[in-house]
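Every protein chain but one is kept in place in this view of the complex.
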Amino acid sequence: MKVGIVGATGYTGVQLVQILSRHENAEISFVTSQSYAGRQLAEVYPHLAGLDLVLTEYSPALLQRCDCLFIALPHGLSGPVVADAREQGVKVIDLGADFRLDDAGTYQQWYGSEHSHPQWLRQGVYGLPEINRAKIGNAQLVANPGCYPTTVLLALAPLADKGLVNPGSIIIDAKSGVSGAGRKVSLTTHYSEVNDSITAYGVASHRHTPEIEQELGKFFNAEVKVSFTPHLVPMTRGMLSTIYASLSKTVNEDELRAIYQDYYQGEPFVQLLSPGQWPKTKYCYGSNRCFLNLTVDQRTGRLILVSCIDNLVKGASGQAVQNFNILAGLPEDTGLAGMGMMP
Amino acid sequence: MKVGIVGATGYTGVQLVQILSRHENAEISFVTSQSYAGRQLAEVYPHLAGLDLVLTEYSPALLQRCDCLFIALPHGLSGPVVADAREQGVKVIDLGADFRLDDAGTYQQWYGSEHSHPQWLRQGVYGLPEINRAKIGNAQLVANPGCYPTTVLLALAPLADKGLVNPGSIIIDAKSGVSGAGRKVSLTTHYSEVNDSITAYGVASHRHTPEIEQELGKFFNAEVKVSFTPHLVPMTRGMLSTIYASLSKTVNEDELRAIYQDYYQGEPFVQLLSPGQWPKTKYCYGSNRCFLNLTVDQRTGRLILVSCIDNLVKGASGQAVQNFNILAGLPEDTGLAGMGMMP
Amino acid sequence: MKVGIVGATGYTGVQLVQILSRHENAEISFVTSQSYAGRQLAEVYPHLAGLDLVLTEYSPALLQRCDCLFIALPHGLSGPVVADAREQGVKVIDLGADFRLDDAGTYQQWYGSEHSHPQWLRQGVYGLPEINRAKIGNAQLVANPGCYPTTVLLALAPLADKGLVNPGSIIIDAKSGVSGAGRKVSLTTHYSEVNDSITAYGVASHRHTPEIEQELGKFFNAEVKVSFTPHLVPMTRGMLSTIYASLSKTVNEDELRAIYQDYYQGEPFVQLLSPGQWPKTKYCYGSNRCFLNLTVDQRTGRLILVSCIDNLVKGASGQAVQNFNILAGLPEDTGLAGMGMMP
Partner (left out) sequence: MKVGIVGATGYTGVQLVQILSRHENAEISFVTSQSYAGRQLAEVYPHLAGLDLVLTEYSPALLQRCDCLFIALPHGLSGPVVADAREQGVKVIDLGADFRLDDAGTYQQWYGSEHSHPQWLRQGVYGLPEINRAKIGNAQLVANPGCYPTTVLLALAPLADKGLVNPGSIIIDAKSGVSGAGRKVSLTTHYSEVNDSITAYGVASHRHTPEIEQELGKFFNAEVKVSFTPHLVPMTRGMLSTIYASLSKTVNEDELRAIYQDYYQGEPFVQLLSPGQWPKTKYCYGSNRCFLNLTVDQRTGRLILVSCIDNLVKGASGQAVQNFNILAGLPEDTGLAGMGMMP
């Protein structure tokens, strides 16, 4: 399959290149960049020295050269590209936020501007394969999930319809590496401001909140409101969410563990760790895997879940390739079999 | 005042030396160490080159040379030293955990061994000056608070007796730098295992839990059970707690902010930041200050608080010196006036 | 080909597993460990969850189960294992230092103990493929180079026999990530002692010095003495050497650049960057590539070279697999085609 990447010089873009350039069933036809058009990608990223890919400016005509298009643009910019692709019948995997929410009003409320193409909002399939595998296979437009929602939804999916937790009690305390903020320079990501320090940000106002709530709402068949607090951690990659929920039934850890094992049986990318072995983001470094663990705090009647991913892989480009594999009818782990790198 | 430090080569010990060696009203009479007895402290810590302090083995006779004793030993070891000091009428500030809990049973339950001197448990004054200032002034034995409890208690103290939050709903998600684990080598603190990675640990089982609950219980005049999850962050110093509590009354952020400003009016070491300015551990780097902020998440009816400290200063040795200043009738910020270092 | 790994739980050992478990022509028959025998490797390294490899204690009988043996032990321990393997006709790639030096006296002088098997010292082929490819193909025992020597030798090899630099003037200032010190805990690698700090160590006394000198001696056909200063850098992986040499002839940068391009033409793992583009260790992260650049400082008449590698890959386990590929008659980049990961 021929693929194109719009926005190849951002961190999710180059991560796509890193994965797809070694994917046995994908051929990268073009890579676009506004700022670096005309230059070799390997000039921008010297670690790719030897890879012959010239950056080009985006134009709709490019789409004829690919069967599937990956869009790795900041939110608000995907609309017109999706329009072009839909017109030409090219399947799209959008790594941005524009087609994740079902509701244009919710989009406007959290993103602060009107949605450019509300008519397609409900056509975008939410691309979390472990939950939506079947729908993704037939999709024309896959809305690749946000990184934070991926950690949360994989952690809570096995509880859907089980009636075990009170959905109104869910609190998500999340921690992200700095690469999640992208390659655009800012004081927030300036080395000397970030190093050796941790901070909370977007408290009670982060844009991934409605995305999490929308999908949890489907799990629990109810309107769900969560508290979601992201933090910026002095590390490049990695994202870890600690999730608290009140149990609404008496259940012990072993029973819960069995539910999770059952739910993720055979899944190549979700791994429940042994009791007491808490996920460490380094376990996922460079891999498409999500590590999970849980405990029941009997003293407080709460379930505590910890999940982690590499925000650029399972949280973005790896998951996008996983979706591509589904679209293309390939084994889901094609090009994604790596296990993470330690140390 | 002459002071002695038992356990001067651990990280809290050397931090005590760093502060006390420049304290205008303290003179360090002796510093002890089991492993390095007979050597200059500056051999163990070359950054102290020029400071003439020879490490000595602890013996009760040393106590005659000091008016106040700081104990910076791992938990379980303070008992006999406290006994010696009490006998000789030397005031003690214990940075360890042994005299923080009021109840010997609780100690045994969480620390896994019987308490060596249960008779003194209730004589130890819990040394959080912002709350217990008066009692500390008359204490013979000050139990210096744990680092995590300090972040939590300073964040919640202004709410005591206000009836604004439901004490049973409190969830604390805390993040610590690695120096909190001390200088003892282990795989947990091995650079290549920690760097560029975050993990949770001690989930629902950390020993600071009963300490937090005991003091919150006094605030709220009720038995309080909290969920407390610490995380290990790739940074040397710094500790940040994100605290969630359900509001039991309708209250807006401005009203809460006023309560906090009022409560901490005139406090030299607690700083409420402006709305939207979230604490960053680097703000406290090397200083005895605690930075706080809060927001009300109206969507979920929860109060979210973030507080941070330098775990070795306000979380340990700085607070110990603050307690010493109170004991000695000195201005509380003597030797502690530094503002943190950025970048 | 069936392979065995002796010492699989150290950092070079687990890196071998990471590479070989995805190598299409290698099957890992056994992995040994003294400390963890009997346990799953994935218990020790949870990021390998799903990989079914049980650690076993080393015994000579294991060797019947492999065609090629990788030894990843601390120096001084390889001798007996090599003896066993030689007896059973199993090819060996030793990642340790024991068979790199040609001379037992030099070994004793720098390593401080007598060599256990001096008779084999000259049978070990120094496994730097870019220089010794032909010999490696026929070797029974490959001595995998040290990480520092790899950076130095790849940087200087193209100058061998050219008479362009004065070999007596060579100064190597090298910088290493902390994983080079292995997984054994120590104060030197304790997070809080290493983070946010750099130091020199082993100044004028590091054990890689004679290895560098021995191989440079072959390049320049003369006894060579170098100044070599390693530094410990707060990063997990990566090694960078800055090399200074006085030019003995007038030569400009373009001419030198042409020599390097010519020398490394077609080499899959050595990459000369464009003028002004200085190597960054992150470029090699997780890959088997070495990045090089050079400039001529006309003001001082010196050539300055910078080279970098991932110390655990091209500096250890990746290079070992490259040697394995040569031994096995496979394309040299089998299992090693990755390009490094950014960011």
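We call the chains A, B and C, going by the order they appear; numbering starts again at 1 in every chain.
Note that contacts are C-beta pairs under 8 Å (C-beta built on N, C-alpha and C of every residue); 3 or more make two chains touch, one makes a residue touch a chain.
Here the structure is a predicted model, which is why all the values come from computation and not from measurement.
The chain not displayed here makes contact, within the full complex, with A, B, C. Checked against the hidden chain, the listed residues A:Q34, A:S59, A:Q109 or A:S192 yield one contact partner: A:S192. When the omitted chain is restored, the residue from A:S169, A:T236 or A:T295 that touches it is A:T236. If you put the hidden chain back, the residue from C:S78, C:S192 or C:Q319 that touches it is C:S192. Within the set B:S29, B:S169, B:T236 or B:T300, the residue that contacts the chain not displayed is B:T236.
Considering the full assembly, B:C284 is the residue among B:I5, B:C66 or B:C284 that touches the omitted chain. Residues 11, 14, 18, 21-22, 43, 45-51, 179, 183, 195-196, 236-237, 271, 273-274, 277, 280, 282-287, 291, 312, 337-343 are the ones on subunit B that touch the missing chain. Interface residues of subunit C facing the missing partner chain: 171, 173, 175, 177, 192-193, 195-201, 203-204, 225-227, 229, 231, 233-238, 240, 242, 244, 278-282, 285, 295, 297, 299-300, 302, 304, 306, 308, 343.
Against the chain not displayed here, subunit A makes contact via residues 11, 177-179, 183, 185-187, 189-192, 194-196, 234-236.
The working rule: only the chains that are shown with their structure count from here on.
The touch graph of the protein chains shown is complete. Here the chain at the heart of the structure, going by C-alpha means, is A.
Mean C-alpha position of subunit A lies 38 Å from that of subunit B. Taking each chain's centre as the mean of its C-alpha atoms, subunit A lies 36 Å from subunit C.
Mean C-alpha position of subunit B lies 46 Å from that of subunit C. Within subunit B, residues 177, 192, 195-196, 234-236 each touch two or more of the remaining chains.
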